[in-house]
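Complex shown without one protein chain; remaining protein chains in place.
Labels run A, B and C following the written order; every chain starts at residue 1.
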Amino acid sequence: MVSVKDIPGASGLTKEQLLAMYQKMALARAVGERERMLNRLGKGPFAVTGEGQEAAQVGVAFALRPGQDWIVPYYRDIGVALTIGQTPRDLLLAHLFRAEDISGGGRNMPSHFSDPKLRIVSTSACVGTQIPHAVGIALASKLRKLDEVTATFFGDGATSTGDWHESMNFAGIHKLPVIFVCEQNWYAISVPWRKQAAVESVASRAEGYGFPGVSVDGNDVLAVYRVAKQAMSRARDGEGPTLIEAVTYRLVPHTSDDDDRRYRSREEVEEWKKKDPLIRFSAWIEEHGIADHSDLERIQEKIAQEVDEASEYAEQAPVAEPESALRHVYVEEEEVV
Amino acid sequence: MVSVKDIPGASGLTKEQLLAMYQKMALARAVGERERMLNRLGKGPFAVTGEGQEAAQVGVAFALRPGQDWIVPYYRDIGVALTIGQTPRDLLLAHLFRAEDISGGGRNMPSHFSDPKLRIVSTSACVGTQIPHAVGIALASKLRKLDEVTATFFGDGATSTGDWHESMNFAGIHKLPVIFVCEQNWYAISVPWRKQAAVESVASRAEGYGFPGVSVDGNDVLAVYRVAKQAMSRARDGEGPTLIEAVTYRLVPHTSDDDDRRYRSREEVEEWKKKDPLIRFSAWIEEHGIADHSDLERIQEKIAQEVDEASEYAEQAPVAEPESALRHVYVEEEEVV
Amino acid sequence: MAEKTMVEAIRDAMFEEMKRDDRIILMGEDVGSGGVFRASEGLLDEFGPERCMDTPLAESCIVGAAIGASLNGILPIAEMQFASFSHPAFDQIISEAARMHYRSNGTWSVPLVIRAPYGAGIHGGPYHSQSIEAFYAHVPGLKVICVATPYDAKGLLKSAIRDPNPVIFLEHKKAYRLSRQEIPDEDYTVPIGKAEIKREGSDMTLVTYGLMTHHSLKAAETVQDEDGLSVEVIDLRTVSPWDREAVLASVEKTGKVLIVYEDNLTGGFGAEVAATIAQDAFDHLDGPVTRVASPDVPIAPFAGPLEEYLLPNPEKIASAIRDLAAY
Partner (left out) sequence: MAEKTMVEAIRDAMFEEMKRDDRIILMGEDVGSGGVFRASEGLLDEFGPERCMDTPLAESCIVGAAIGASLNGILPIAEMQFASFSHPAFDQIISEAARMHYRSNGTWSVPLVIRAPYGAGIHGGPYHSQSIEAFYAHVPGLKVICVATPYDAKGLLKSAIRDPNPVIFLEHKKAYRLSRQEIPDEDYTVPIGKAEIKREGSDMTLVTYGLMTHHSLKAAETVQDEDGLSVEVIDLRTVSPWDREAVLASVEKTGKVLIVYEDNLTGGFGAEVAATIAQDAFDHLDGPVTRVASPDVPIAPFAGPLEEYLLPNPEKIASAIRDLAAY
């Protein structure tokens, strides 16, 4: 068996790291599926998940340093949140709007990840508005001369917004340590990319802001990881931002309220299912002898168990007291530091 | 004497056209100077003018068809307004906020040109907000299958706004008959271009929207005209938008409220004075025998006289009745068509 | 006559108007596939992608381009997918659409409708629940409509489309499928700026609009049955311009007034109604001008129990009616 180091494409990752990567992707898949199931069962009123985009999410997140680098995600980033350190329990508590939900105590929508400890920043449901926050966080890191990189994630739809442009421009001017990650899944809900832009690749726009844009196969977790690593180096070396366009596909409807048959053919979805990043990575792992089928099955079993436990826990956890809705409009006296 | 047609760079313009071009530039200069003078005399509370940018403005406007093509200008475009057909009297009536002011009856600021007959669209003082209007007008032309092109003008500062990006993108998607004209004068008030963007040329951004961007010497009126002509052809042939970056310089302070010594050296201003587009074009005209010095002096004299008369007229014209301030908040019954 | 839900009535209004006048277009995110609430279902098939136009995710440009189109012979209906997502277009709405006519001394005008689903009660969390009428009712140059019933929605949307001014048309999303109502087969409009007395009464005037009309009617019924109180319920329907005359006439009659709105209390539109009454009907008042609204909290948390705790409902309204009646 060859040493993992020598496997082309493994990017110097150890066997353990590669399997951890796989585990995060599979976990993200499982949590997404669970949320949609709980929704169908009438337990969570809303589910927005990221099945199909796990390689893009986990590949980038793996290049980041949890608790040191800043994460400004969007609502599809279950894989990012889990890789950085949120747990299935955290996510399902949010899904079921429980008091214990670290992201917002049930106030914000599910999949609006937040965790000050992990430097995952709370986002709204407004598309694109988180991007200037990422830029500002990175500006602060630079002003304070801290070794921190900020990664912000968004869909192709967000690239049409004014906030996206203004942020890209601002980051370019100040050469900020920020990584812009576009999860190009070809749709903003039902609107296909060709109605969103006249260009093939959004990565090409980065040049106009004075920094590189890279388009990468977003279903190839190792390719994404490599690109993210480079972006990290650039950011840490003071060379400024990178725009990563991770080309992928959302295998599920937009949210639990969406019926994607209205706007895309089953054939198209089936074509992309063949490129499922999870299946692809597991094949790669087996092919390169990193693990065999039964190893991966064991990982899957553990995940299923973890998700079951998290789900049970979350279902039994209490919702916040109704009157608590009046709190935290302003910073309360005792919270002032 | 060679036929004008054969003069390299004359772009097929006749002698009359070339002199008309010169006349518009000189007129724009004279109106700008008059407005600043009236302001210093305490007559107009505010002046914003475009001395130095006449070639960029007149060069583009000359390629448009007054009354047929749509103009969505910005506050510095005295040369555009005059070329399309507004008169010094129109502009000075606005400067002195008289009731007769066609652009707004004294309600909008001076240099916020408007004239439904001439299809010059009323703009606000908000930088960048007119650009989506231009795109929408062009969309209407396309939907209605009308042979109309829309030209919109803005400064380098406007390219930082979200509205600019959203409009460029929208125009690209629909291949709209619109020309985006950036009067690159290197400053947004005091903020130099290098603090506004990390790239040299904003023209390069057009590619990211799927249409060409052209950077042109904005102090060379014939070069600007050529580029605008090409953009017109593209637009009329259904090939879509063009971004023109006309590189120029504002030779005067931002407005009558500005002191430009706070942010740029006199040397820099003097350097650009040497490239004064008006001097440059008059030299070219004389050099190529289109007219001689005394011809140009006669044009200047007529302009001086016209501006004097306009100024006198405007000073004597009445301001609207105070109570008229209550009108036109909503479309009035009799205005409904 | 057919029974329609409010969302169907809205769809019918657009369909019929687009049939009538081919200058009308609908533009917005996902309108082509029917829209997230199915309000534009069928329009793409009937009118094609040029008149039922999917746009990029860029609200400022949607409104700004609609303004431009409206200057050049088109009558656009710009859809904001949710009221909260109209905020990026705030500048275009209040600086541009609202002021174009004024600043040009009446020479340009912007015949534009901006539709947006608004309001809470569907567990949409803080960004799918907001009331936004107070912002726009404050801005001269705009008209603002808040509809609550299928009949009014259809008639007012037609009026909005035919109005030469920019109109913000707010559709309470919880009212979309709340109930069905008989809708005439023939063309009709409901005038902008006219309130409707949805229930007559003599003890007290209740002024409201939007979803709160339904809650208020329920409360009025309860207090009639349980306490014998006769409450006159006025549905403003339009908040700008609003029907001061109708409200003042009713208050003169009853002497007491309760104002009910869903938005958070401070600076909500009901404050204007209260202020007007306190000045212009002062002599007729037999009790404090009373408001029921949500507390000053971002409306609304995702968690159902928290959301419900904040929002006015028939019980809270009935209790306020009783308190005021007892004054």
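Methods note: a residue touches a chain if its C-beta (ideal position, glycine included) is under 8 Å from a C-beta of that chain, and two chains touch if they have at least 3 such contacts.
None of these values were measured; they are calculated from a predicted model.
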Query = Looking at the whole complex, which visible chains does the left-out chain touch?
reply = A, B, C
Query = Of C:Ala39, C:Ile62, C:Leu75 or C:Ala137, which residue touches the hidden chain?
reply = C:Ala137
Query = Which one touches the absent chain: B:Asp6, B:Asp237, B:Glu267 or B:Glu323?
reply = B:Glu323
Note = Out of B:Gln23, B:Thr83 or B:Thr161, the sole contact with the unshown chain comes from B:Thr161
Note = From B:Leu19, B:Ile189 or B:Ala223, the answer for touching the chain not displayed is B:Ile189
Subunit C residues that touch the omitted chain in the full complex = 60, 84, 87-88, 90-91, 94-95, 98-99, 102-103, 126-127, 134-135, 137-138, 140-141, 240, 264, 266-272, 274-275, 277-280, 282-283, 285, 287-291, 296-298
Subunit A residues touching the omitted chain (full complex) = 70, 72, 101-108, 112, 114, 116, 121-122, 124, 126, 129, 131-141, 143-144, 148, 162-163, 166-167, 169-170, 173, 327-332, 335-336
Request  = Since one chain isn't shown, list which residues of subunit B touch it in the complete complex.
outcome  = 45-46, 97, 104-110, 112, 124-128, 157-158, 160-163, 188-191, 195-197, 257-258, 262-263, 319-320, 322-326, 329
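The rule is simple: only the chains that are shown with their structure count from here on.
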Ask   = Where the centres are mean C-alpha positions, what is the separation of subunit A from subunit B, in Å?
value = 46
Remark   = Taking each chain's mean CA coordinate, subunit B and subunit C are separated, in whole Å, by 41
Query = Got the subunit B residues that touch at least 2 other chains?
reply = 162-163, 166, 169, 173
Remark   = Residue ranges of subunit C touching at least 2 other chains are 55-56, 58, 60-61, 88
